[in-house]
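All protein chains but one are shown at their positions in the complex.
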Amino acid sequence: MSALPTEDEVRAYAKTLSNWGRWGKDDERGALNLITEAKRKEAMGLARNGQVVSLAWDIDPAGTGPDVKAQPQRYMLRTGQGATEGEHAERQVACAEFTGLVFHGRRITHFDAPSHIVYDGKMYNGHAGHYVNSEHGAERNAVTNARGGIVTRGILVDAPRHRGVPWLEPGDGVHRDELEAILLAEGVTVGEGDALLLRTGYGRSRLEQGPEFEGKQSGWGAGCLPLFKERGVSIIGCDTSGETHPSGYKEFRGPIHGIGIAAIGLWLVDNLQLEDLAKTCEARRTWEFALVLAPLPFIGATGSAINPLALL
Amino acid sequence: MSALPTEDEVRAYAKTLSNWGRWGKDDERGALNLITEAKRKEAMGLARNGQVVSLAWDIDPAGTGPDVKAQPQRYMLRTGQGATEGEHAERQVACAEFTGLVFHGRRITHFDAPSHIVYDGKMYNGHAGHYVNSEHGAERNAVTNARGGIVTRGILVDAPRHRGVPWLEPGDGVHRDELEAILLAEGVTVGEGDALLLRTGYGRSRLEQGPEFEGKQSGWGAGCLPLFKERGVSIIGCDTSGETHPSGYKEFRGPIHGIGIAAIGLWLVDNLQLEDLAKTCEARRTWEFALVLAPLPFIGATGSAINPLALL
Amino acid sequence: MSALPTEDEVRAYAKTLSNWGRWGKDDERGALNLITEAKRKEAMGLARNGQVVSLAWDIDPAGTGPDVKAQPQRYMLRTGQGATEGEHAERQVACAEFTGLVFHGRRITHFDAPSHIVYDGKMYNGHAGHYVNSEHGAERNAVTNARGGIVTRGILVDAPRHRGVPWLEPGDGVHRDELEAILLAEGVTVGEGDALLLRTGYGRSRLEQGPEFEGKQSGWGAGCLPLFKERGVSIIGCDTSGETHPSGYKEFRGPIHGIGIAAIGLWLVDNLQLEDLAKTCEARRTWEFALVLAPLPFIGATGSAINPLALL
Partner (left out) sequence: MSALPTEDEVRAYAKTLSNWGRWGKDDERGALNLITEAKRKEAMGLARNGQVVSLAWDIDPAGTGPDVKAQPQRYMLRTGQGATEGEHAERQVACAEFTGLVFHGRRITHFDAPSHIVYDGKMYNGHAGHYVNSEHGAERNAVTNARGGIVTRGILVDAPRHRGVPWLEPGDGVHRDELEAILLAEGVTVGEGDALLLRTGYGRSRLEQGPEFEGKQSGWGAGCLPLFKERGVSIIGCDTSGETHPSGYKEFRGPIHGIGIAAIGLWLVDNLQLEDLAKTCEARRTWEFALVLAPLPFIGATGSAINPLALL
């Protein structure tokens, strides 16, 4: 079917698909620039029925497993225990905690800012890699460039539904021709500012079989990258971390992040929970909705844990 | 003007305004139960113009000042520094960080779940205080009860606009009669499931004069609590942490949290940035909008840092 | 051989072996009170040959395994990467990191202060349990009671050497009669202020077979507790966390910590690395040495990660 582009072709995307300079040499917002007031208005118009669907997995401080590199932390500073005891007795206790996490990785639903990726020493729009440094974090391309929040049209690209399988097997990617076939079947035409959310079905597999990762996962094929650029997609998301692993290339293991973020200026949403949304879309016979993203504006961060909401 | 209720009267609210048992003895969602599909649909209908306004302050890991008890932490795990050096040379670097914070307090925009408050040894709906404990965090009334996200009608209660002052002075609260006068002037009738966001103008003061806290702040007066219950308000927010300090009572320092959360089952949004929204509402001559809250579903947490969005 | 005392007998130790009040009702130092200047002088006299042996395992931030509940954290704040790049170029870089850990558990060599254990609602010397609380940490019996550092006589109790086995099997404890036999064979008489360090050989097993913990480990038998009290032992240590698991009792799973710390006021050193010391003692034909403990005086902490040194 879809011939995977060669490694040389994908490496060439770094130039041919580049949006560097398109919105000025200082730009740090990348493809989010394509989301206009008109686009937001169009998206809001899709929210007609009063339905809200979360696309996030719970964040579990007890979580371990093959997809966890760093356990989220929750340490209580004040609790309701022994509230009436001794010197510490208080009629009203304000319970509080410290929470900490590494949102990047394969477990936590999160949003990637352009500072997440340094490719050949540079970030999106040519900002030097050293602008992400230990002392100050991301001094360019940080998540705070999306502090205002995002509302745009979301499109669910439901691959296992289209194939008639419960989920795509790890290692099996969705290539450009299949992507176009799914969009056609769903009756959607992709336009500027859209968010494409790929369901590989890993969420269903995870719910039924538990988390797994042994170096293989489903995701976007690298040949979809030109489509993202041509149609003016702003955001891509996936129920895995987005890459097909293995990528099919000897050395280029992460072209979706490498080209998508650093060249095109896409913002990515990784590890989405798309099972509830898939059922809702099926029931409503529509695969488009208003997507609301409200990242935490943490200064210097390369992204944010996020609870994306689909309104329809 | 508005006689502040006596301390005994406010203490009595714990019984008279209680929603315990109203949605079943196991309920952990409190006043969020009042946000129906119809309410969400009504709210979505207010989002007509493609405008999105964030109500969050940036989270600053370098932040110190009178309103900071615990500095947010951002520690980089991978950076773009020296990407081409020695053994560590890599063509593509995925920058990542650990972020951690205590969202409760006076600085970070955050959402309070009912587990935030233990009053007389119990939380909202009678859940025992020890269900918020050091080992497991909030085992009842956690923020995950709002994991599905919230869309409802938001109403900006703009007190300094109504008074014709730049901001309310620290210690000066908004009492029930003033609240009703503002709502009347804004042409809004509060109904079930609404979110009331009080602007005291502290945000403007903070922008112009820097953060301050010397034991005094503006906020809701305790006499507003019966109104919240009567009208079926689900969420209250404020550009301070919500309480008027001092409260006017000898021993009851936090009645808005104590009664509002533990008895009524309200969810609170503290430390909102309402300056942009105030300007937008003024320009559009409307003080209602679709409010979208997408808290992080962190298991066992008593709330979440949040980037609330107003759609209008 | 050694009849294990019954559960009732061990529960009774809470009274019969108690040192509560012995050094005044406010005392927080417990059995450390038995280490006198004369004892320290005696201990220093054992350090004759210029030999120093560390009794600590490395702390590994990448460590996982059956004995790890919480990974130690090391996050770099400044590194030597890209030191000459762009705006961040500096001729001299002071590299620095955040380090964090939970020292209690089965992996990290650490020192237990009396605040580590609350038994029947109380700590050593009758201090109420609520003096260890979420807000302030240990307000009584904290590790800062040993801020001055400890030098005393250490005695290696080398059980596998005495038995002629490479290590004791998990679940197999050292009971009082065996302890006395080992001390006799080593030619040592235990006196006031001594530190007894039990080698079960788990360290050797760990080096040869990797870390393991499946609910069983070797350690002290509960019948040794009266000996600790009678002889005036100040500190006990072990190359496991000290308890024999299973303890042999239906409900009393941790008598060494429960009675040893809360009743007798012992300070414990857990997870020692005793393999180097065992070889040194064998070579020198002596099992006594100067033990130096230099805990970090962290206010409110229930103990400290530690690098114990044997000088001989």
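Things worth noting here:
Per-chain numbering from 1; labels A, B and C assigned in written order.
The rule is simple: a contact is a pair of C-beta atoms (placed from the backbone, for glycine too) under 8 Å apart; a residue touches a chain by one contact, two chains touch by 3 or more.
Predicted model, so just to flag it, every value in this text is computed and none were measured.
Considering the intact complex, the chain excluded from display touches A, B, C.
One of C:107, C:130, C:175 or C:199 touches the chain omitted from the figure, and that residue is C:130.
When the omitted chain is restored, the residue from C:8, C:26, C:120 or C:214 that touches it is C:120.
Set against the missing chain, the residues C:104, C:161 or C:206 yield one that touches it, C:104. Counting over the whole complex, chain C has residues 36-44, 47-54, 56-62, 70, 72-74, 76-77, 79-84, 91-105, 115-121, 123, 128-134, 137-138, 144, 147-151, 251, 253-254, 257-258, 262, 292, 294-302, 305-309, 311 touching the chain that is not drawn. Touch with the hidden chain on the side of chain A covers residues 73, 75-77, 79-83, 85, 88, 98, 134.
Panel shows chain B; residues 70-71, 76-79, 81-82, 85-88, 128-131, 133-135 of it touch the chain omitted from the view.
In this text, only the chains that are shown with their structure count from here on.
Chain-to-chain contact here is organised exhaustively, every possible pair of chains being in touch. Counting the residue numbers that touch the partner chain, chain B and chain C have more than half of them in common. In terms of their C-alpha centroids, the spacing between chain A and chain B amounts to 27 Å. Separation between the centroids of chain B and chain C, computed from CA atoms only, is 46 Å.
For chain C, residues touching at least two other chains, in rising order: 76-77, 79, 81-82, 85, 88, 134.
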